[in-house]
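The following block contains the structure, expressed as structure tokens.
And then subunit A:
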Amino acid sequence: MSETFSPAPVVADLRRIEMPSLAGLYARAAADAAGRAVRGSGEVGALPDQALAARSAGATTATTEAYRRLVGGEAFDGVHRWSLPSALVHVLGFPVQVALMADRRFPLPLMGLVHLSNAVEHRRPIGVEQPLQIRARAENLREHRRGVQVDIVTEVLREQADPAAPAEQDVLWTGTSTYLARGLRLPDEPAAGSSEESGRRDGDAVALPPRTASWRFGADAGRSWAAVSGDCNPIHLSALTAKALGMPSAIAHGMHAAAKMLEGREPQEAGHRWRITFEAPIRLPAQVAVAAEDLGAGRTRITGWDARRRRRHFHGELQLPEHD
Partner candidate 1 sequence: MIQRSPQSRPAAQPRPTDTYTALVNTELGRRIGRALGLPRPAPLRRHTPGAALADGPVLVLGETSGAEDIAQLLLRWGLDVRRHIGDEERLSGVVACFDAVSAPGDLQETVLRLADVQRQIAPSGRVITVLRDPQDARDPSVRAARRAVEGLTRSLGREMRAGATANGVVLQESLDAAAPGVAGVLRFLLSGRSAFVSGQFLSVDSVNGTLPEDWDRPLAGQVAVVTGAARGIGAAIARTLRRDGAQVIAVDVPAAGEALAAVANEVGGTALQLDITAEDAGDRILEHAEQRHGRLDVVIHNAGITRDKLLAHMDASRWSSVIAVNLEAQLRINRRLLASELFSHAPRIVSLASTSGIAGNRGQTNYAASKAGVMGMVAASAPELESRHGTINAVAPGFIETEMTAKMPMVAREVARRLNSLSQGGLPEDVAETVAFLASPAAGGTSGMTLRVCGQNLIGA
Partner candidate 2 sequence: MHTVDAPRDAVIIGGNRIPFARAHKAYAGASTQDMLTSALNGLVARFALQGEQLGAVAGGAVLKHPKNFNLVRESLLGTPLDPRTPAHDVQMACATGMEAIGSLADKIRLGRIDSAVGGGVDSISDAPLVVSDALRGILMEANRAKTAGQRLKALARIRPGHLAPQAPGVDEPRTGMSMGEHMAVTAHQWGITRTEQDELALASHQNLAAAWDRGFFDDLVTPFRRVAKDDNLRPDSTLEKLATLSPVFGRDLGEEATMTAANSTALTDGAATVLLGSEEFAESRDLPQLATFVDHELAATDFVDGAEGLLMAPTRAAARMLTRHGLTFDDFEYVEIHEAFASTVLAQMKAWEDAEYCREHLGLDGALGRIDRSRLNVDGSSLAAGHPFAATGGRIVASLAKRLHGKPGKLGFISVCAAGGQGITAILEGR
């Protein structure tokens, strides 16, 4: 990870929207799926240049309480804990992300996208019920061993920021979510890529560090996360809805794992960055072996795996801000 935060670029084509409802977006995406699905050749068109921006009322105390009940940690009492956890900030921006991906101009089908990784720069603390602006844009459409991947960059901005050209101090949080559309190809590119995400097969047996924790995801973990995040993606909700999308069972939401990874480790004052890479999906219900490794200099590596099959579910890294 770099030592400085990446700049928030000026966006020429910005469309302001109302904060969308995820349920509506998913419903539309499902309806669209049949219609457009894969376009004949399976080749993908170009990314739209347009970014979306929406105003958010911020996280309510009800949401932070629901989050805490599910993930744990200290209470958001406004004194000892007042700063939103990164995963919850992601939740605030997620509808704008989805709106971008659900747009007809977006070249990849929303339903069936696989969340590969997430990299976050949590630059400044964000309080409970703090009004915000969210900006989302797509970039870096590229090949993956199993299809095509894209980065969705979500920026969480101060209420008074100009979303088209935010000042440095107005950028509170930047998240880059990388998604994979399986079985698709880019025109003019060879089939097998060699980028970092595609070098190794998902969930291969790997050397694992000593376990330091064990996480339980109940059969209802997807529904519980949906209750916190509003993300009612059917792949997480139940075995039945997941099967409809071709998965053998419901899988845990990646951000749920990220939230657990970060809980108790994020500084209130923010300034930290983290990344999580998802490998073998966590099929519900699940027991996940977890190891936290202190790499020194404020870096912690966290790995989650299936203890029985010795397949890695995810690995992530947290970099705390430098002190002094």
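The candidates came about this way: all candidates are chains of the complex that A comes from, given by their letters.
Simple rule for what comes next: contacts are C-beta pairs under 8 Å (C-beta built on N, C-alpha and C of every residue); 3 or more make two chains touch, one makes a residue touch a chain; residues count from 1.
Note that the structure is predicted; figures quoted are calculated from it, not measured.
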Complex member in contact with subunit A (any copy), out of 1 or 2: 2
Complex contacts: residues of subunit A adjacent to candidate 2: 69, 72, 210-216, 220, 264, 289-294, 300, 307-308, 310
